[in-house]
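Only one protein chain is missing from this complex, and each of the others stays in its spot.
And now, subunit A:
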Amino acid sequence: MSMRDVKLCLLGDSGVGKSSLVMRFVTDSFKPALESTIGASFMTKTVEVDGNTYKFQIWDTAGQEKYRALAPMYYRGAAAAIIAYDVTRESSFKSVKSWVQELRHQGHPNIVLAIAGNKCDLEDLREVRLKDAEDYAKQIDALFCETSALTAVNVADIFTKICKKLPSEDFSSSRVGSTVNLRKKRDVKKEKKCCGGSPS
């Protein structure tokens, strides 16, 4: 079985629920006692999808939304990014577009993008139509889910989708550097055997 490290970066306006999404995803299953971990630099969570193990290293950008010059330091080398917005706040959806532009321009060319419309439990306060967001995601070839960190709707789902969309060749977080190295060769071979047919 292959184990793959996946660096994932969480972007989006302040208050859309980035940290809550991470908390829901990470602690739902194995750290229920943890009250708050905003002090940690990033969190990890291991999931199994189609017989492969993915170890997510989740970099939450909470608290630094204003400091745009620092953002590239978060998404540099990230294999995937979730851009979150709040379905009850139109302006937060607009910011998604600027993040997408920035990632396309400066991020890794193969970065897997996912858009999460969070707080979908607040149906009566909705400002962003599901269809608009869906269409936009399709147009830029990004994964899309409406999520609720509160009710847990689709939270794990979006991470599973990301796993399935990752290019079969590990491009950013191979554990062992990028030069010729026996260990790496072995890793790569192993990986091909396991997930042979690329899911994409």
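In this text, contacts are C-beta pairs under 8 Å (C-beta built on N, C-alpha and C of every residue); 3 or more make two chains touch, one makes a residue touch a chain; residues count from 1.
Keep this in mind: contacts and distances are computed from a predicted model.
This complex has a chain not shown, and the name its UniProt record holds, of "Nucleophile aminohydrolase", "DH domain-containing protein", "EKC/KEOPS complex subunit TPRKB" or "Cullin-1", is "DH domain-containing protein".
In the complete assembly, the contact with the undisplayed chain comes from A:62, out of A:62, A:122, A:140 or A:153. Subunit A residues in contact with the hidden partner, per the touch definition given at the top, are 3, 5, 7, 31, 33-42, 55, 57, 59, 61-64, 66-70, 72-74, 76-77, 173, 175-181, 183.
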